[in-house]
Structure formats: structure tokens, C-alpha cells
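One chain of protein is taken out of this complex; the other chains stay put.
Coming up: chain A.
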């Protein structure tokens, strides 16, 4: 019973902001002490949806976040595997280095990196922005995968190898299926973190790459609540869809939904 109440309270906490965005996006001229907005109008919201700049920014955000998720898994998988399954000197130090970006403000790294990226010709490119997103993304991917590797039984891999499976076959048919839930969670986390990056995208993108958060921050600086709410709705929609798609991997065994590959 009390468990249910907690679920409802959590659901409410998650849904109320979305409801507020919906109201602000469509209510026009709503000032205290009026109980009800002067009028409801979807014009501003629809205009944002049709705006070519917004569509381009949406597409670029999508490409960047997807690319970052893939890159982060490709880089994070071997890192987490070695860090958790092998013992070697300096392991703690390397773990520490991986987590450094979570405590160093991204403005500090961003400004320095912008100069390096400008010299390398990576600034203002999609690939450059993807690379710089890896800085805040990788710690979470390594942590998520690392916690799975900590409980990982390598005997299954050895078993398959003994039975004649090639390393590639072992990777695809044994390791990946066993780790699939945490690979999905790590990939989604990478997508979410990349999707909401502002400072690093702004610095490395240099205005050549415009992402959705940049439009959102620009709108927020103007204080027009209908505009901010409209963009916020467009910003969170793909995240909600993504979470819905992978929900079955996110459930913990306590809810009875044992993740199955």
C-alpha cells in the first residue's frame, strides 16, 4: 500500500513539470489575479515546430546524441571491462581520471579545449561536438558498465571458448546478451547527458553547430514563458519516447520485471 503511494508521488513529481509546460505553452496573456488565461493559442507552439532553424537544431542534436551514445559504448565497454576484471597498479588512479570531469566545471575544460579544437580543425564540426560531449558522458557510462562487470562471471566466456567459439562470437553471443540491460542503460544515459549539453556545445560548436539546448537557452534569456515552455516540450518529447522504448530494461528485479535480453 505504502509502496503504491510512493509510486504515485514519484509519478506526480515527474508529471507536474510537463503539465506546467503544457499550460504555459498554450496559455496567452495569463496574469495574476486572473484565474484563467485570457485565451488559449497553439500558434506559437506550431510556429516553433515549423521553424527551419529549430528543425535543423533538432536533427543535429539527434545526430550528436546518437553518435555520442555509440562512441561512449565503444570506448566505455573496454575501459569498464579492464578496470573491473583486471587488477593492475594504477587502477584507482585511472578510475579517478575517468571521474574527474564530473567535478571539474565544463566551462573550465570547454574554453581550453575550444582553443585546442580550433587548432585541430575540430571546432565547429559535428564530430568535434560529439568528442567534447564524451567528457561528461564517459564517467557515467564507465560507472554503469563497471558495476555490471563487477558482478560479471567470466566463466561463461571461457565455457564458450572451450567449446570452440571465436572471440568475436563470444563477444556477440555471450558477453553482449549478458550485459545487454546495462549496455542499454549506459547508452540511454549517454544520450540524455549529450542531449542536454549546453556550455560545451556552445563553446566547441562556435555557432556553426546549433543544438536544441542553445535555442532553449537563448529563449530563456528573453523570459517569454510561452516560448520557453514550447521549446521545453519539444526538448523533452524525444526523451520521454526514448525512456518509454527502453523502460523494460530500466525496471529493477524488485518490481518483478526481470530484464530479459
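To be clear about the criterion, a contact is a pair of C-beta atoms (placed from the backbone, for glycine too) under 8 Å apart; a residue touches a chain by one contact, two chains touch by 3 or more; residues count from 1.
We take it that contacts and distances are computed from a predicted model.
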- Protein that the absent chain corresponds to, by UniProt name, given "ABC transporter substrate-binding protein", "Peptide/nickel transport system permease protein", "Chromosomal replication initiator protein DnaA" or "Acetolactate synthase": "ABC transporter substrate-binding protein"
- Sole contact to the chain not displayed, among A:64, A:142, A:183 or A:210: A:210
- Which of these, A:3, A:32 or A:168, touches the one chain of the complex that we don't see? A:32
- Note on the structure: Among the options A:94, A:111, A:150 or A:245, the absent chain makes contact with A:111
- Query: In terms of residues, what is the contact footprint of the unshown chain on chain A?
  - Reply: 28-29, 31-33, 44, 53, 111, 114-116, 118-121, 123-124, 202-203, 206-208, 210, 214-215, 217-224, 226-227
